[in-house]
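With one protein chain held back, the other chains of the complex are shown just where they sit.
The first chain written gets the first letter, and so on, giving A and B; residue counts start at 1 in each chain.
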Amino acid sequence: MRTSARKLVALGAVLPLGLALVACSGGSDGGSGGGGGGGGGAEGDNTLTVWAWDPAFNIYALEEAEKVYQQENPDFTLDIQEVPWEDVQTRLTTLAQSQQTGELPDIFLMQNNAFQKNVLNYPDLFSDLEGSDVDFSEFPESVVAYSTVDDVHYGVPFDNGTAVTALRTDVLEQAGYTVDDFTDITWDEFITLGEDVLAKTGQPLLSGQAGSADLPVMMLQSAGASLFDEEGNPTIVDNEALTAAIDTYQRLVESGVLVEVNTWDEYINTLVNSTVAATVNGVWILGSIQSAEDQAGKWAITNVPSLDGVDGATNYTANGGSSWAISSNADVELAQDFLATTFAGSSEFYDTILPGAGALANWIPASESDVYSEPQEFFGGDAIYSKVVGYAEEVPSNNTGAYYYEGRDAVSVAITNIMNGTDPEAALAEAQSTVEFAMGG
Amino acid sequence: MARPTATARRPVPEDAPVTGTVAAPLPPRPKLSRLERRKSLTGWAFLLPASLLILWLSFWPMIQAAILSLQTGRGTRLSFAEPLWSNYQRLLEDETFRLTLQNTFIYLVIQVPLMLIMALVLANLLNNPNLRFKSMWRTAIFLPSAVGLVSYALVFRTMFANDGLVNDLLVGVGILDSPVNWLGQTGTARFVLVLGLLWRWTGYNMIFYLAALQTIDRSTIEAAKIDGASSAKAFWYVTVPQLKPMILLTAIMSTNGTLQLFDESYALTAGGPANTSMTISHYLYQVSFRNSPNFGYASAISYVILIIVAALAVVQLKVGDKRD
Partner (left out) sequence: MQKVPGYVFLAFAAVASVFPLYFMVVSATNTSNEVLASKLLPGTHLLENFQTLVGAQPLGTALWYSAIIAVGTTVLALAVTSIAGYGFEVFHTKAKDRFMALLLLAIMIPFAATMIPLFRMFADLGLVNSWIAVVLPAISTPFLVLLFRQASRSFPHEVIEAARIDGLKELQIFLRIYLPTMRPTFAAAAVITFMTAWNNFLWPKVVLVNNDVQTLPMLLTNIQAGYVTDYGMLMLAVLIASLPAMVVFLALQKSFAEGITGAIK
């Protein structure tokens, strides 16, 4: 026992020394570009470091993009680091706040909703895309808008967030309907149809996370409205489209056409377990839908319902989506060229990742390829992908700004309170003042 | 972050009765001789590595946070506020801060006493020399403490889903007529959060009591019983007073842990519905990393937490003192 204690102490005495040594070597390591990989030292070595999440989706796409780019640049490699979105945000904030941008990767993926917030608060994190070969007119305007600040482009759109209504054709059939009955309709019509389906089959059409603003905000954007005006001031009160969206949401729940669940897991569960017969969400939801292999051939997609009696109402909107940003620590030339050649310039690339991961392009020329117009058996032989890219072009723009999350969270709280009986006008006024408070001081 | 781990929980300062009453009385200290002074210096040398690390890695950032709390501005565009305390002034008008503070106090008032009483009762049961399978019980009840945040939030979320296990069981047995929307209502969401905390931390505190119980002379308890006291009375009047130092220690540790509670609010209920289960530390995180970052304000929030923890620790020590 005495020996073991002595060993422990010896270890304790030696370790600080060892630490100091490692610390030194660690220090030089970081200096030579071990951190971001991109930084000055690494320039010209034909490697780009990228932060992204979701191996089955974004990271898979990166790997394919690497292969495509290697055809012209055989020495090129990507160092892909898997980082969940929330951690990307935490890291970016920490690096910017402590002014350590030297640790940034060359490229990082960013949620569209967070893009403006980060560019406005931390311009030091980004390199803009002006002067690159990316042709932004080849992307839908509403998508480019997320990553554009003061007419300067900071992001190459990737993950497509265009909204679709996905429907179970077998359930509709029992109630005597087809997908056409749900195409180009309004939410009032949707509720009427939903009540009928519920009465005839016992199945609600929709499910959604209680307290989530996803669906109402999608409705809001479908009418070209936002939670903020162009100057970034909150427009939560006296917002005709928002009032209509929340009213619609309330009627969906009260009529039983939409069942509320609590977590994302439960929401997915309602789809794969056939609890509900439809969902309205970003096109990426199809990945989860397709995980229920026994439902192959029973799904179809169409556009989303429009708000009744609101100016500028359309049947198109979006939820989520993300774009690539080039960091201020990047080998900018290489990073721009890589993005321009792949995500903003290669049909071959998009033709690979569509069947491979269901990753749908925002890059409009991609939709002209045969792969996009191929019928999808899971969706009853419909060429859903070219259809969705078509929808994408119709989506109205949405102002996000630096306080988007504050706005969205405040509206979520308002919706929860309204569902519990608070007067909508009062709840929205409170949301407005919450956001105004957050913006002050 | 503010997980109420052992190291994050505040132990007792020196002049606390905790140490005062339990510690063997120290020999009186005469004025320092030269030898004594040299020994004292050796003593300081012994403290050096640990103290330097604490000063460097805790106090220095703490001071910087204090300076930050006097600054306003978003992102990196920070400047000193006018007046300097305006972030603290702002807290008074912040409805979300008030709500999260209130939530945190609800957890504190309900969960901490409940947990400590349960831990105390369990420890007392386990301390019975005639108990069988002692180490099995102890192990089973302590094991949850070893489970990480992500893991346990996930398990609890799945169990308390609308069509989850708990509803299935309660409806199946007939206790409930229809499934309860556990995480979707303020009361039940807070309840699930408290339940999670109890699950995770009761065994941990029990181990502390169990250890303390082993130092108590069993003959005092036997004597009380011979005098006609029931088991419950003997426990309350003989055992508990002797455990007071440990109860105080765990109370202060748990108070600190609860006031800095983050993980459960973030991962289990996500603060919902409508922020009614969100804790202050969770709000602090939102202000720093989710919203348009406002680190000056976030630092002010953190200092309020610090002040409350310190104040409650002092109160607990005073109350602990009086009953002596």
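What we mean here is this: a residue touches a chain if its C-beta (ideal position, glycine included) is under 8 Å from a C-beta of that chain, and two chains touch if they have at least 3 such contacts.
All of these numbers come straight from a predicted model, not from anything done at the bench.
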> Of the residues B:Q89, B:T139 or B:T220, which one touches the chain left out of the display?
Replying inline: B:T139
>> From the list B:L57, B:A223 or B:V315, pick the residue that touches the absent chain.
In response: B:L57
> From the list B:L210, B:A224 or B:V238, which touches the chain that is not on show?
Replying inline: B:L210
> Which chain B residues touch the hidden chain?
Replying inline: 1-3, 5-15, 19, 22-24, 26-27, 29, 39-40, 42-47, 49-51, 53-54, 57-62, 64-65, 68, 118, 121-122, 125-126, 128, 130-131, 135-152, 154-156, 158-159, 161, 163-165, 168, 199, 202-203, 207-208, 210-212, 214-215, 231-232, 245-246, 249, 256, 260, 262-263, 281, 284-285, 288, 295, 298-299, 301-303, 305-306, 309-310, 313
>> By the contact criterion defined above, which parts of chain A meet the unshown chain? Give residue numbers in ascending order.
In response: 1-2, 5-6, 8-9, 11-12, 15, 19, 22-23, 26-31, 34-37, 53-57, 81-87, 90-91, 94-95, 97-100, 103, 265-266, 268-269, 272-273, 284-285, 287-288, 291-292
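Convention: only the chains that are shown with their structure count from here on.
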> So how far apart, in whole Å, are chain A and chain B when each is placed at the average of its C-alpha atoms?
Replying inline: 37
>> Can you tell me which positions in chain A touch chain B when the two form their complex?
In response: 16, 86, 89-90, 93, 96-97, 99, 117, 120-122, 124, 210-211, 260-263, 265-266, 269, 402-403, 405-406, 409, 412-413, 416-417, 430, 434, 437-439, 441
> Touching chain A in the complex: which residues of chain B?
Replying inline: 49, 72, 74-76, 86-87, 90, 93-96, 157-158, 161-163, 181-184, 272-275, 286, 288-295, 297
